[in-house]
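Missing here: one protein chain of the complex. Every other protein chain is in place.
Each chain carries a letter (A and B) given by its place in the written order, and its residues are counted from 1.
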Amino acid sequence: MSFLGLRKWPTPVAKPLWPFIAAGTITYFLVAKAQDMGVKSEAYAKDPRNPYAAQIAKESHH
Amino acid sequence: MPQLIPFYFINQLSFSFLTLLALIYIISKYFLPLFTFQQVIRMYITKLNNK
């Protein structure tokens, strides 16, 4: 398979990149946590732009 | 700063990771080996010339 007329070379990708991929996964989960916390925080929970407003309102009623 | 609004953190991160991975893949598979190739051929040709 060629790309823009350039031939493909057998460069290893997964082997040298695995630490970065692992780190990326961890970062992903951490950021997901941070987003969750931010969304539910005082400052943004009542924000009209918050796409999760309905969900949060439902949960807080319980 | 819209980047700091927490609703879109995951969105930003997903797209940045995807873009980076695609760039790394394409550059390392198609472009960077050409530099090595060129160096090898330069060495080869100059060695031929010196003989």
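In the analysis below, a residue touches a chain if its C-beta (ideal position, glycine included) is under 8 Å from a C-beta of that chain, and two chains touch if they have at least 3 such contacts.
Convention: contacts and distances are computed from a predicted model.
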| item | value |
| --- | --- |
| Record-based protein name (UniProt) of the chain missing from this complex, from "ESCRT-II complex subunit VPS25", "RNA polymerase II subunit A C-terminal domain phosphatase", "ATP synthase subunit d, mitochondrial" or "DNA repair protein RAD51 homolog 3" | "ATP synthase subunit d, mitochondrial" |
| Touch list for chain B against the chain that is not drawn | 32-46 |
| Hidden partner interface residues of chain A, rising order | 9-12, 16 |
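Following the convention adopted for this analysis, only the chains that are shown with their structure count from here on.
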| item | value |
| --- | --- |
| Cα-centroid distance, chain A relative to chain B, in whole angstrom | 22 |
| Chain B-touching residues of chain A, taken from the complex the two chains share | 3-4, 6-9, 11, 13, 17, 24, 27-28, 31-32, 34-35, 37-39, 41, 44, 49-52 |
| Residues on chain B engaged by chain A in the complex (per definition of touch) | 5-7, 9-10, 13-14, 17, 24-26, 28-34 |
